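For this view, one protein chain was removed and the others were kept in their places.
Order of writing sets the chain letters: A, B and C. Residues in each chain are counted from 1.
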Amino acid sequence: MFKTLIIGASGYTGAELAKMVHQHPHLQLSGLYVSASSHDANKPISALHGTLKGLVDMPLQPLVNPGKVAEQADIVLLATAHEVSHELAPVFLAHGCQVFDLSGAFRVQGDDFYPRYYGFEHQAADWLEQAVYGLAEWNKDAIATAQLVAVPGCYPTAAQLALKPLIEAGLIDDSQWPVINAVSGASGAGRKATMANSFCEVSLQAYGIFSHRHQPEIATHLGREVIFTPHLGSFKRGILATITAKLTPGTTEAAIAEAMVKAYSQGGDPHAVRLLGNQPARLQDVVHTCFCDIGWSLHNGHIILTSAIDNLLKGASSQAMQCINIRNKFPQMTALV
Amino acid sequence: MFKTLIIGASGYTGAELAKMVHQHPHLQLSGLYVSASSHDANKPISALHGTLKGLVDMPLQPLVNPGKVAEQADIVLLATAHEVSHELAPVFLAHGCQVFDLSGAFRVQGDDFYPRYYGFEHQAADWLEQAVYGLAEWNKDAIATAQLVAVPGCYPTAAQLALKPLIEAGLIDDSQWPVINAVSGASGAGRKATMANSFCEVSLQAYGIFSHRHQPEIATHLGREVIFTPHLGSFKRGILATITAKLTPGTTEAAIAEAMVKAYSQGGDPHAVRLLGNQPARLQDVVHTCFCDIGWSLHNGHIILTSAIDNLLKGASSQAMQCINIRNKFPQMTALV
Amino acid sequence: MFKTLIIGASGYTGAELAKMVHQHPHLQLSGLYVSASSHDANKPISALHGTLKGLVDMPLQPLVNPGKVAEQADIVLLATAHEVSHELAPVFLAHGCQVFDLSGAFRVQGDDFYPRYYGFEHQAADWLEQAVYGLAEWNKDAIATAQLVAVPGCYPTAAQLALKPLIEAGLIDDSQWPVINAVSGASGAGRKATMANSFCEVSLQAYGIFSHRHQPEIATHLGREVIFTPHLGSFKRGILATITAKLTPGTTEAAIAEAMVKAYSQGGDPHAVRLLGNQPARLQDVVHTCFCDIGWSLHNGHIILTSAIDNLLKGASSQAMQCINIRNKFPQMTALV
Partner (left out) sequence: MFKTLIIGASGYTGAELAKMVHQHPHLQLSGLYVSASSHDANKPISALHGTLKGLVDMPLQPLVNPGKVAEQADIVLLATAHEVSHELAPVFLAHGCQVFDLSGAFRVQGDDFYPRYYGFEHQAADWLEQAVYGLAEWNKDAIATAQLVAVPGCYPTAAQLALKPLIEAGLIDDSQWPVINAVSGASGAGRKATMANSFCEVSLQAYGIFSHRHQPEIATHLGREVIFTPHLGSFKRGILATITAKLTPGTTEAAIAEAMVKAYSQGGDPHAVRLLGNQPARLQDVVHTCFCDIGWSLHNGHIILTSAIDNLLKGASSQAMQCINIRNKFPQMTALV
């Protein structure tokens, strides 16, 4: 049994992680932590997340001495704010823990990325360089030996899983930028009290137009410029991405299907991507599951891709768990289906 | 044209009032005010409530000197917190304004009511005594000459409009307390950022069990003990109350219908109550309207009443407007349908 | 491995059952059936219920010859209409199958019950008499040896789990009927196309006032008259019941708590009831779980109980699975948490 900690366990992602670790046959939930100043410190996690009552009633301990806490752990899940992950990861790594970071702190290489998009200078250049991007279906080999896995953001997961097979196969025309429109449920903003997040204010709308930090994350890992427009929707969970792209001249339905099947056959290993062919992805087919559904249609030299995930699962916690499974040679979908 | 002010105009009720005053043929919207410390001060109301853009773009002025502001006003609507109304109403009344208070500050007589249920000692005993309870369909004569109208709470409006005709007609058995279950949309909690109010935390549940201050408001004005259980529902607007009561032995369907019709014939004057007979009230028939729908069914000596309103309209702003109309001899439903 | 069939597998409950059987370590999903005339016949279940894609893609076979199908089965789950269960159960029972019926066809004894509430004469009096009511936490011993288990309705489960401990302990006053108000999500009406069920028509409202067949089911199994008012809410899953009752004079908080704990200690065996004490049950804590949350508050000789379940799980499929587990000596919560 691997001793597993969740840092930043008070949020929605933390609660999902706690449930998964609890259900995992080879992991032992060894501790839940929140920042020392959190007013949730010392409460049982189930007091915040009622679904966990009777399953996980462990307290949220204040994280006072990360170095000491690290000594008890084999695996550490960081469901913390970007800046906090940026500080904590090196501490846990120094103690030899495997670290799976769900924040944006180690996702993108490049000197000016963190100052520009996250507002801080990155102080852990070595770890940033060593970090493996945990897009599970695409980076299995690297994840299998990584000490630090940077689990992708929710929008980037939905977008890349749909686009990457086609870009890798050379089927997306370079002359136009793919247009990615995505709608996320309100849990994407995290567990917090803000006006924008209050029940009566949530309404379908775009936000972060031309300025969301998931745009460079997507562009970097696709190796391709994209136009990404996130939206808030009035539902709790899930992301639907609709992607419009110009195809390389002469691209056929068959070529698209072949690229998809090739990307996701994965040597027969069960994973989290489900291909729908010409059917559009539907949010409710993936919510409360760890799957990403992908559909596509061609017309007049263009393709519309639809890609749906549960933002808290495949967009965060279940993808982290896939990475843990891959890293530790468990079947990839352990505790996920 | 009557010069009309709205104090506490940043909230959901304030926005509804602004729209109604704007549409009213005999009222002139003369000012919108918020507390001097509000971070919404000096913003146009339409920056907070986008539906008003192009209709009412007047700024939310900080209320620094109420006595001076009172000089510009014929009619004042207080959509303020209870304690604030309690302080402001006497100021506006002293200047001869008609005051329509949507808070609980003047709704219930009795020495220990305010300390016990609202946490403050009432300092305006005279005005409390003179205040008329603005349940429009029941207190028309008193409203018509009142200087201070205490507009009823949202739950009390839904509950009383259904029960009062039967209690007045002696059809409700005294030996058992009517059971009032009501579900309100999240706007009932007002426009504010709290965890309980955040999109992902709102879920159907009871709250304030045996302790909500609308229970004594209902009991006082019905002259009858009741058991009232409020619930929060995951929708924005509306209240549905389901009321179960024991009938006086021998009460017939016909007697119930007669009592209802008698109460709401109102001399042919159009008003806000719609009687549905044996059909249950549905939330969506009343949301975004000023109406209260009431249905009922009898069986085995018991009655189930259902009563539905829009909590922001008949449960607050449109009832206030009915009172303004009655007070100033305008047709009662002016600006409401 | 027990060969397990699901009859009526096209509905929402059928889909939940298919997933649970698939995940169960001792059950083998041997067949999914729909009525021979169903237009869903021969489609994979995952074509109707997208969440199952990649997990359960088995076809929905038309049920032409139940007697022959029975030969392949150890355990049969009937998620069929009442009349259909009434006809099919004896066929499967005659072949020695264990039958778990999720319809109302075997829930209530008494000569005139089925003609009056279900519109048909019961033709299987012997089986009706032998059927065990599958309220898992209350009938474990009988379920453990039953061949036919009548799984309770969704509202009756929520209501009885809260009231039964207090009635059994003699704490509920006989002179007044408990008032049960409950709100169900739209999935309670099943998977079908009706105007009442269409997205834009669903709205919070009472229905079946004084006439719903779950009222006599509750009353029979509690041995106590009740007033039950079901409501439709505009959400997909879940039931919240709010129950108001008069207490036997002198009943204390401690007595209530003791009765609850006694009922649900269950000899330490994990089960599906979670006691919240004075906290109200919240829908979102139970939706997508197999739990029933129960809270209560006392005042002035009355009690308000709140009880929340997922109508498709503890109100149907997961309760059926608890019964299968009990019947076959598996740990009761196998495949459920």
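Note that contacts are C-beta pairs under 8 Å (C-beta built on N, C-alpha and C of every residue); 3 or more make two chains touch, one makes a residue touch a chain.
Here the structure is a predicted model, which is why all the values come from computation and not from measurement.
Undergrad: Return the single residue from A:13, A:80, A:187 or A:306 that touches the missing chain.
TA: Touches the omitted chain: A:306.
Undergrad: Pick from A:23, A:220, A:234 or A:328: which residue touches the chain that isn't shown?
TA: Missing-chain contact among the listed residues: A:234.
Undergrad: Based on the whole complex, identify which of A:181, A:220 or A:266 touches the chain you can't see.
TA: Hidden-chain contact among the options goes to A:181.
Undergrad: May I ask which residue of A:144, A:209 or A:261 touches the chain that does not appear here?
TA: Considering all chains, including the one not shown, the answer is A:209.
Undergrad: Write the list of chain B residues that the hidden chain touches.
TA: Considering the whole complex, chain B reaches the absent chain at 23, 50-51, 53-55, 270, 274, 282, 284-286, 288-289, 291, 293, 337.
Undergrad: For review purposes, identify every residue of chain A that touches the missing chain, sorted by number.
TA: Within chain A, the residues touching the omitted chain are 176-177, 179, 181, 183, 201, 203-207, 209-210, 227, 229, 231, 233-235, 238, 240, 242, 244, 246, 280-285, 297-300, 302, 304, 306, 308.
Undergrad: Would you write out the residues of chain C that touch the absent chain, in ascending order?
TA: 12, 186-187, 191-195, 197-202, 234, 236
Heads up, the rule we're going with is that only the chains that are shown with their structure count from here on.
Undergrad: Would the interface of chain B with chain C count as same or different, where same needs over half of all numbers used to appear in both copies?
TA: Here the answer is same, because the shared fraction of interface numbers exceeds one half.
Undergrad: Which chain lies the greatest distance away from chain A when centres are computed from Cα atoms alone?
TA: Most distant chain from chain A: B.
Undergrad: What whole-Å value do you get for the distance between chain A and chain B if each is reduced to the mean of its CA atoms?
TA: It comes to 46 Å between the two C-alpha centres.
Undergrad: I'd like the Å distance between the centres of chain A and chain C, where a centre is the mean of that chain's Cα atoms.
TA: 36
Undergrad: So how far apart, in whole Å, are chain B and chain C when each is placed at the average of its C-alpha atoms?
TA: Chain B and chain C have C-alpha centres separated by 40 Å.
Undergrad: Going by the contact rule already set, what residues in chain B reach two or more other chains?
TA: 201, 234
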